[in-house]
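To start, the structure itself, in structure tokens.
Excluded from the complex is one protein chain; the other protein chains are retained at their positions.
In this document, chain identifiers A and B correspond to the written order of the chains, with residue numbering beginning at 1 in each.
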Amino acid sequence: MSSESSKWPLWEVFVRSRQGLSHKHVGSLHASDATMAIANARDVYTRRQEGVSIWVLPAEAISASSPADKDILFDPANDKVYRHPTFYTLPDEVKNM
Amino acid sequence: MDLNQRFEDYIAADQKIEAKDWMPDDYRKTLIRQISQHAHSEIIGMLPEGNWITRAPSLQRKAILLAKVQDEAGHGLYLYSAAETLGAQRDDLMDALIEGRAKYSSIFNYPTLTWADMGAIGWLVDGAAIMNQVPLCKCSYGPYARAMVRVCKEESFHQRQGFQIMLNLCEGTDEQREMAQDSLNRWWWPSLMMFGPNDESSTHNEQSMRWKIKRFSNDELRQRFVDMTIPQVELLGLTVPDKDLKWNQSTGHYEMGAIDWQEFFNVIAGNGPCNKERIAARKKAHRDGQWVRQAASAYAEKMRTKVTPNQTNAA
Partner (left out) sequence: MTKAQHFEWLLSLADDALILGQRLSEWCGHAPALEEDIALSNVALDLIGQSRAILTHAGLLEGEGRDEDRLAFFRSDREYRNLLLVELPNGHFGDTIARQFFFDQFAMIRYGHLAQQTFDLEIAAIATKALKEVRYHAAHSAEWMIRLGDGTDLSKTRIQESVDRLWPYIGECFEAHPILDAAITSGAMPDCKSIELTWKERVSAVLAEATLILPTDDWKQVGGRNGLHTEHLSYLLAEMQAVPRLHPDAKW
């Protein structure tokens, strides 16, 4: 058997730090399967009570936007300031809106 | 816009470079070299302290030391992961280490001879490491900077536990105090060497500073470390093995004696007291573990082909 087959795939780890918050990417690790990836993530990334829930997914399963497309993807939102509540000035009499 | 220009603009504006951003080849190479050396240092660094886990003199000390050395494994892992975002493979980096092609911090090639060395390593070696690492939390490469934030958070317990060991020894019996002094004598100079060669002879300094991978020079950090540590040495009632050390009122810094760079380069070149044992231990662990890693891979492959995995819903 080649030494190639002793290499474990890379997994990305997401941890929910506490109930009510969303899972956040914390790093990656190697594991042979999903069960091991969760166990390893628990041991590697939550040794100091950092989490209440763990997601793992194979790194190769992630599709990412291209950095080269940053301009076309995100710049067009620049001038849509009217999407933000601060765009609107309200008369002082309106206290809460 | 020109890619290189965009990269330079990012660096100038203190923006982080992320894994998939374009970056000059040399920046990538420099980072892979530095991050992997750093990761190797964590992994090799487990060995001199690991020596003493089974001999820790109290159960609490045993638990603390084990947790500490375990953290080093975690730090190595965070760092290898950061290197992997740059396209390096952990297995290749590991191969380079066990085949003697990679460097790591030369301090771990010194032997741990007494329990006091657990104190000195935590206090001085981790102290020096923190001094080096805190600025790396602001390094221009995002994944490295984020890994370092995590590492630094965990390291501060390491330094404190080391200092506490020294403090207990210094407040203890005569033999314990001697043990502490002996340990300081052996670890002081190697700790100062951890900051690397003097600025005028350091090869990687300038470019790394420009790229904001490195933020302070070797000598600056070394000076800071000495200024911070000497009062702690005094508090412990110990003396550093440097007869030329003196306080300079006008600069507000300590002046230190000359470092024996011959020794430093000798250890780097592989001739330290424990270089061969350290590499041999890693090589053995890696080779002995091969059948285990293969078995896990083979089992995972069987499960993949046997049934479609029963995915639990993301919660």
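As a working rule, a residue touches a chain if its C-beta (ideal position, glycine included) is under 8 Å from a C-beta of that chain, and two chains touch if they have at least 3 such contacts.
Note that the structure is a prediction, hence the values are computed from the model and not measured.
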Which residue of B:17, B:32, B:53 or B:82 touches the chain not shown here: B:53
From B:176, B:205 or B:275, residue that would touch the chain that is not displayed: B:176
Among B:16, B:33 or B:62, residue touching the chain not depicted: B:62
For chain A, the residues touching the chain missing from this view: 1, 8, 29-32, 35-36, 39-40, 43-44, 47
Sites on chain B contacted by the missing partner chain, in the whole complex: 43, 46-47, 50, 53-63, 66-67, 69-70, 73-74, 76-77, 80, 115, 165, 168-169, 172-173, 175-176, 281, 284-285, 288-300, 302
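Following the convention adopted for this analysis, only the chains that are shown with their structure count from here on.
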Residue ranges of chain B touching chain A (in the complex, touch as defined): 18, 20-22, 67, 70-71, 74, 77-78, 81, 84, 89-91, 146-147, 150, 154, 290, 293-294, 296-300, 303, 309, 314-315
Contacting residues of chain A [partner chain B, same complex]: 1, 3, 5-8, 10, 27-30, 32-34, 36, 44, 47-48, 53, 55, 64, 66-68
